[in-house]
Structures are given as C-alpha cells and as structure tokens.
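With one protein chain removed, the remaining protein chains of the complex are shown where they sit.
Should a chain be cited, it is by its letter among A, B and C, assigned in written order, with residues numbered from 1 in that chain.
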Amino acid sequence: MQTGKASWLRLRTPVLWLALLAAMGTLSLYASPYTVIMVTNILMYVILTVSWVLFSAPTGYISLATAAFFGVGIYTSATLGGQLPLPLIILTAGVASFVLAALVGALTLRLKGVYFAFFTFGLVELIKHLLLWYEVSVTGVRGRFVVSADNVTIYYIILGILVILLLTSYLIRRSRVGLALQAIGEGEDAAAHTGINVSAVKTFVFALSAVFAGAAGAAMATRWGYVDPYIAFDYLFSFTAVAMAVFGGLGRFEGPILGAVVFAFLRELLITRFPYVYMLVMGSVLVVTILYLPQGLVQLAQKSTWRRLRGHREPA
Amino acid sequence: MKAKRLTRREFLGVTAATGAGLALAGCKPSVPATEAPAATQAAPTKAAAPTAAPPTKDKIVVGMSRPLTGALVAIGDSAFGPISKAFVEEVNAAGGIEVAEYGKKLPIETIIYDDTSDVGTMTRLTEKLILEDKVDFLWPACGTSFIYAQAPLAEKYGYLLITAEGGASTIREMLPSMPHVFVTLSFSDWYQLPVFAELVAKAGAKTAFVTYIADLHGIEYSGSAGIEFPKNGIDIVGLRSLPPDMTDFSEVIRAAQATNPDVFCLFGYPGQIMPTVGTCMGLGFNPKAWLGGPGVNFGFFHTAFGPAVEGIMGFDGYSPKQSPALKELADKLYTGKPEDIQDWWGHPFYWAGLQIWKQAIEKAGSLDQEAIRNIVATEHFETVLGDTWFDKGLLAKECHMAEIGQWQNGVFEVVGPVEHATAEVVYPKPDWPTG
Amino acid sequence: MSLLEVEGITKNFGGLAAVSHVDLRVDEGEVVGLIGPNGAGKTTLFNLLSGALKPSSGAIRFRDENITGLKPHQICHKGLARTFQSVKVFGGMTASQNVLAGAIFGDRGQMSPKQAGKEAARLLEFVGLSAVAAAPARDLTLANQKRLEVARALATKPNLLLIDELMAGLNPTEVAQAMDLVAAIRKQGTTVLIIEHVMKAIMSICDRILVLHHGEKIAEGTPQEIATSRTVVEVYLGE
Partner (left out) sequence: METFLGVVIGGLLIGGLYALIAMGLSLQYGVARVLNVSHGEFIMLGALTTWSLYTAFHINPLLSLAVCGPAAFALGYVLHRTVYRRILATSPSPGVFESNSLLASFGLLFVIQNVALIAWGANTRGYSYLAVPVSLFGVLFGANQLLTLGCALVVGVAFYVFLARTRVGKAIRAAAQDSTSAALMGVNINSVLALCFGFGAALAAIAGMLISMCYPVTPVMGIPYTIIAMIVVVLGGLGSIPGSFLGGLVLGLIGSLVTYIEPSLTLVAYYLIFALLLLVKPTGIMGR
C-alpha cells in the first residue's frame, strides 16, 4: 500500500499536467466561442507573467520591460500583417524582442536593483514616444490596422507559446543556466568568482524571456484590430505582469501561473459584472492578499487548505 | 525536504483543479457547446432565427463596452454616456420600442462593460457581448481608435454599429467595405475646418498657428487645416505636434506668440485645451481667433473658465435656438443638472443616431440586423436634427445643424456655417479678462 | 616554479592609492600569508588578483599567462579561486548546491552533472560539512559558511586559492580546525594565499608572509623573519 501510494504521488504531477494540457488542447471542441477568447486572454497574461518570472524571479532584478517586448510583438504584427504568414510574423516578433532585450540587457544589466526597474520602465516609454514621433512625423500615421485572424487559431497559437514557455522555464530551472541564475540571484560577486559568466547568463535569459512576450504580442495584436503606440506600449502590461507574479507567489513554479490566471479571471469578472467598482475591488484584493498572504496565493494552497484537508482525511 | 515535496505535489493538484474550475466557470454562462458554433454562423440573421418557434421576447438587449475607468473615462462619461442613459430612460418610460413581429413594445435593457480604456479589452468584450450575451444590438465604444477596432468586429458578426465619439476622414474609405457601420459625428474635412477657414478668412484672418495632439484626431485635423487654411488665403506660420501625457504647453504658446498669428488652433482634448487656455491668459497671448476641440464644446469648459471663455471657438453640433426639437433635447438633457454635463457638439448627433436606430427597428418590425441595416442605410428619418439620413455610411452633410461654435455671453452660439448661425462670429475675440 | 607573479600593481580610488606598487610572487605548493593592519589594502589586493577590480597599473601573471584585466569568471577558469572576507555564500541554496555551482561553472573541463555531484559531495566531506549538506547555506554557522566558501572555491579546481580571513570571529577550537583545513588543502596540492589576522595561526601555517601597510609592501619573509622584523613590529604596535 505504501509503495502504491508513493508511485501514485510520483506520477500525480505529470498526470495532472497532462490532463490539464489535454483539457486546454481540446478547449475549442467543447467550450463556447467566447470561452475560447476569454481563455486566450488569460493565457496571454500567463505568458507575460511566466516570461517575467523566468528572468526576474531567480535574479531579483525587477524588470518593467515586459510591455516593451509585448509592444514590439504587437507592432511587428501590425507592420508585417498580411505580408507574411502568421507563424512567420510571430517568429519575427520573437526574434525582434530577443534582439532588443539582448541589447538592453548588455547595456543595463549592470544596473542594480531598483535602477534596473526604473530603466526598463523608461525603456517602454522611450520606445512608445520615439515610435509615436516617428509615426507622426515620418510615416504620418498614428494607428495601424492589424490583419485579423481566426479566434480559435489564435487560441492555439497562444497555448502553443505558453507550452513552449513552460517547458523552457522548467528545463532552464533544471539546467546549468538555471543553477547559474539562482547563484546570481544569491550574490553576483560570488557567482562571478565561482566561474559564472554573470553578464552573459543574465543577458541570455533576459533576451530569452523577451521572446515569449514578443511572440504573444504578435499573436494578440490580431485580436485587437487596431493599434497605436499608446495601445501597444502600455506600461500597465509591465506592472500587471509583476503584480500577477507576486500575487500568485514567486516562491514556486506554479505560483505566477496561478496568480496570472486568478488575476486575469477576476478582472474579467469584475469589468463585466461590477464594472463601476472594478478597480476598487481589484485593488482591495491585491492589498489584502499581500497583507495576509505575503508569499502570494500559493500560500493559501500549502497552508490552511491542505492542513485542513489532511486533518479530515487522517482519521478515516 | 520530503515534507516540502509533498506540499508541492498537493499544490500542483490545486493548480490543476483551479484550471479545471476555470474551464468550467468559463463554460457556465454559455449555452450547450453544440449550439454555440451554429449560433456564430447564424449571427447575422439570428434575430430572425426564432421564427421556427413562436417569437417570444420581452426586451431588447443592447450591449456596450465603455471606458468606465482609465484615461478615456472623462470623454466617455460626458459624451455618449449620458445620451445613452437618457435615451433608454425616455424610451422605457414610454413602454419601449414597438416591434411588430412580437406585437408589442419591448423595453431596452443595457449591458455595460468596462473596457478600462484599453482597445484589447474592448474588442474582447465586444465579442463577449455578441457571442456570449448574444445581445440584440451593439452600441458603440468610445474614441476614434476604438471605433476603428470595433467596426471590423461588428462587420464580421453582422451587427449594426452606429458610432458615437470619434470619426476621421480615413474611415470614409473603409465604410464601403463595412456596410453595417454608420458614422454620426462630424469630422474635419467635409465639415468643420472648411467652415471655420472660410469664416475667419472672411473676417480678415491671414495667418494661423496650428497645434495638434499626436494622435489620429490631431493628425487628421492638422492635415485638414493644412489644406483648408491656404485655400482661404490663410498662411500657416507654425505647426506643432504635442505628445499626449503632457500638461504644460507654455513654451508652445510662447512659440506661437512669437509669430503673432491671427488664428490659433489646438486640435486636442480637454487635457490639452484647458491648461493651454490658462497659459494663453497667463502669457497674455490673445489671437484674434482661438479654436480648440474637442473640449471647448463642453459645459465644464465654461464652468472652469467663466468669462474667460468669451470668444473662444470650438466644434459645434447644435443650439437650442435653432429649432423646437433641439430646444426640447437641450431641456431634456440639461435642465436641472450641472452645466458640466453639457456637450454642444456630439450630443445631438448621438441622440439622432439612437433615434434612427429606434425608428429603423419600428419600420423593420423585427430585430433583424440586415433588415434594420437596410432601412438605416437607405431611408430618411425625422430626428432632433430634422430630416436625417445616412449618405454612404456617413450622417449626411445636409443634416448638420452646426459646425463651428463660439462662446458669447456664456452661451455656445452657432457661428458657422452662416446659414445655421445663431449669432454672428465675434472677430477678433475679446481680450482675456483681467484679475 | 612560480605560479603567480605580480609586478608593481597599483590601485587608486580617487586620489588615494589603496594598493601601491606591490610586487608579489607565489610559488607552486606554498602557503603564503598576507598580513597588515586594517585598511592596509589586503582585500583590495585580493580583488585585483581575482578580477573584481581592475588595477590602475601593474601586471599580474598567473601560470605564465598575463591575466591583468580579465573578468572574474575568466580568472576563475584560469585556476585562481577565492573566498570572501564577509562571507558570500549563496544563502538560499543548500550547502551542496553551493559547492555544485563551483564544480559545474568553475571547472574548465565540462564536468558531467553526475561527476559534479560526486565532486561536491567529496569536497563537503573534505571541509567537514557532509552533515549539513542539505541545509540552506544561510542557516549554517559563520565558521561553517566560511568552510563552505572554501569548498565552493576548491570545487572550481584552482591551482591557487585566495583565502580571505578564514578565522576571524571563530573560537579557539574552530581556529584549530581551520588551520587543519588549510594544511589539508595544501596537502591535496593547492597553493594558498591567505589573509589572516590571527597571528598565531598565520605564523604556524605559512611558508612565507607578506606585510602590507598603507597599500605598500613593507616586509616579506619567513614567519621567523617577520616576527622579528622591526618595521613590522612598529607598524603593529604603532597602531
């Protein structure tokens, strides 16, 4: 019995993930068309959050550049839409974000702590205003139409990006790079003297994380129809990614995913059911969560809920 | 170590459970899955679909995705927001809209979602309204960019869309490919700027300094000015684009002042117009004509600046002096309410748009989008604007009661075009009040 | 045979020379001590040698190769490892992960994860931390954290190990253990350059001692010579 239980425990994690993947992978077969759209949006936030976590959680560098990479993706889609097939556009967007992030990373990753946060925030705004200036003064257009794509296709593309992202982060966590990243987070000097090429590792992972935000931007833009620099480079995406990750809990792999899902779903619920107090409720939830669950929502799962459940199970 | 692992596994269970729960929650409000795809395809004619069963319906559900929070909330809340509210109240007080197919009056029920001033959210919520709530009609989102994003969706699902806030000349080229979209509000080139240019040119204006916000609206209006002003013999002596998010334009005004223009234009929003008026006063810059908008046309502009608004010109839609119907509208909307909520530009257009919508439903005798669309596209309607119709998707030029207004003695008078004017243009505008 | 040769190395901060024209030579198999009053520039010298700081002038040759101006990780790969005066263990990682990081990243010869794990276990055993291998590094005692740093540095397979104050703040028993550890390191073939304040210890474990004062080398010699040097005694007593 003991061994049976143990092998089930070992298998439970992959089985549950596979079940979830199967459920997600067939969503368009059983869910309503709008559910697919809504879940696409939630998954988009999961991508932004997990890609943020990929770099920022282990290193402790708070990046507010998510919106910049997302925006690069959106604009790639807006400028190349119709000229290239969608998968190529998404790939291009990922590469463009990678290049931008690599450049930014090489330049700025020596900035410590909050300075890096400030710089990346400024980056979003700088790109936005430069692009706006360029569009107004050079091309003479401010907004661009984005060639739209089928909702179900976009859903599967977003799901695909997310699956690749989750696999990437899982593999990175278990790889040499993951160990290096963790060491860097614990102490950069010591990491460097232990033989880790600190700037190369940081720049690489930062750029890698940007690929996913960029790809997601390119895919989502097709759902938006019309974009301009203000719509595409909205710093709220950066802050939201951080908020979702902290809300869910940075301590665990699943925390940010949970945070993004609950946050995005709650937001959807509030703007449709209680639109006039959406911000009030959302804000209160964030404040209360961080006050009572300083490790994020995951704390809820590990502490009270499970202890209580176990308490009920054991006597039986 | 071991204990940690256990909790982690358990936690994964929670994650998966949450995911499953979400999938369920997502499905809950929708009809059984098999029916859903059919409904999508049938969307254009879905109102007619129930003919198989005896038609029963006790309300007309109208859906809107509006900015209730975020940067656009001020515009949404002062422009189409109050109009839609007042219109629904009035119609429902009279029992609703007569729909022959159901043999009775159906009251309007509105579903309003908050798009948080975000285009992505707006398009998603628009699809929610159409696909999940299966609203009978879609009312417009707020802002030109938003219209541009929403119109293709309305077209895709075959929903009639009569727009409110926003519009630009570029939409004219798109309208032939979007037969379900109708634009009510006036924009730069057919309407306002030719009228304004002619008006001030006649009064003697020779030079103009043009500033505009760096967005669709600003680019469009400055472009039109670039055509219309020279056509009327007015030289553009300065052209500046202003980035959104800026509040202080002192140096732009100083630059304008240095060229000593007859006309000063600011094609921006209240966020730019209001501080700029203050700056002009503070710097003693008093051009002979001062045109700004949208913003000048709102009641709150007058409340904010009091007598200082005298002579300032803006975009206009009507004056209660023009007809009994318009007076009735103004009384209905504004009497007993703070002056802040007045909008002398857009309100009559939005109201007329809703009137056309109601009359088209009554004429069609059903809620069939196609039938109603055909009526909207081809027929004439009696609205607050008088005889009203759409011409190639745009509210016909002939239906416009006003283009340019000017604050005179605390009232936003129509000064252009001359045939609709309620007062003669004051040029040059009076000095800013002192003290 | 000389392992490390430093010529006229100088580091200026603003107008102040923290290290000034220091010559230094360490031969293979030696244990060399570096002493001096607080602020003498000992740790700065370590930072220069390990690449944390770039020298204002002077040259560093390590194993007949000029390593001046190389980055810390490159110097580590050349076979020069170090520990820190104020401990810098990876606090949130376990003791064995700390050493593993050293084994994986410090070794030029691309160790397989399995080998690295074995090597880490061996080194933890070597410094006497096997019992706390699974504990987060931040929960270890100061003495153990210092030992952990030594193990992490050794995991990078250095030819030369720079140890910065292994014994500060330790009780007499721990000091004795630390001295044994240094002896063991030398025995396994690693050359050691060590900064230490505990005089008794340094005198007994070092082959040679250098004395820094105000950034300059004021004396060099066997423990015996240093203990009897007038200049050194003056510096220490004059404090």
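Going forward, contacts are C-beta pairs under 8 Å (C-beta built on N, C-alpha and C of every residue); 3 or more make two chains touch, one makes a residue touch a chain.
Values in this document were obtained by computation on a predicted structure and should not be read as measured data.
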Among the chains present, which touch the one that was left out?
A, B
Which of these, A:L250, A:A264 or A:V298, touches the one chain of the complex that we don't see?
A:L250
Tell me which residue among B:V61, B:A74 or B:A377 touches the hidden chain in the full complex.
B:A74
Which of these touches the unseen chain: A:A149, A:L266 or A:M279?
A:M279
Considering the complete complex, of A:T108, A:S169, A:T194 or A:T272, the missing chain is touched by A:T108
Please identify, in ascending order, the residues of chain A that touch the omitted chain?
60, 62, 107-108, 111-115, 117-119, 121-123, 125-126, 129-130, 132-133, 136-137, 239, 242-243, 246-247, 250, 276-280, 282-287, 290-291, 294
State which residues belonging to chain B touch the missing partner chain.
69-71, 73-74, 76-78, 211, 214, 240-243, 245-252, 254-255, 258, 270-271, 274-275, 277-279, 281-284, 295, 298, 300, 303-306, 308, 340-341, 432, 434-435
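One rule holds in what follows: only the chains that are shown with their structure count from here on.
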Looking at which chains touch, is this a line, ring, star, complete or other?
line
Chain nearest the global centroid, as defined over all protein CA atoms shown
A
Chain separated most widely from chain C, comparing mean CA positions:
B
Distance between chain centroids, defined by C-alpha means - chain A, chain B (Å)
34
Per the centroid of Cα atoms for each chain, what is the distance between chain B and chain C, given in Å?
72
If I count partner chains per residue in chain C, which residues reach a count of at least 2?
none
Send over the residues of chain B in touch with two or more other chains.
none
Along chain A, where are the residues that touch chain C in the complex?
176, 179-180, 182-183, 185-187, 189-198
Using the touch definition up top, name the residues of chain B that touch chain A in the complex.
6-16, 18-20, 22-23, 25-27, 30-31, 33, 36-37, 40, 68-69, 112-116, 118-121, 123-125, 127-128, 131-132, 145, 148-150, 152-153, 156, 214-216, 219, 241, 243-244
Chain A partner contacts - residues on chain C that touch it in the complex:
50-52, 71-73, 76-77, 81-82, 84, 88-93, 97, 100-102, 104-107, 152-153, 156
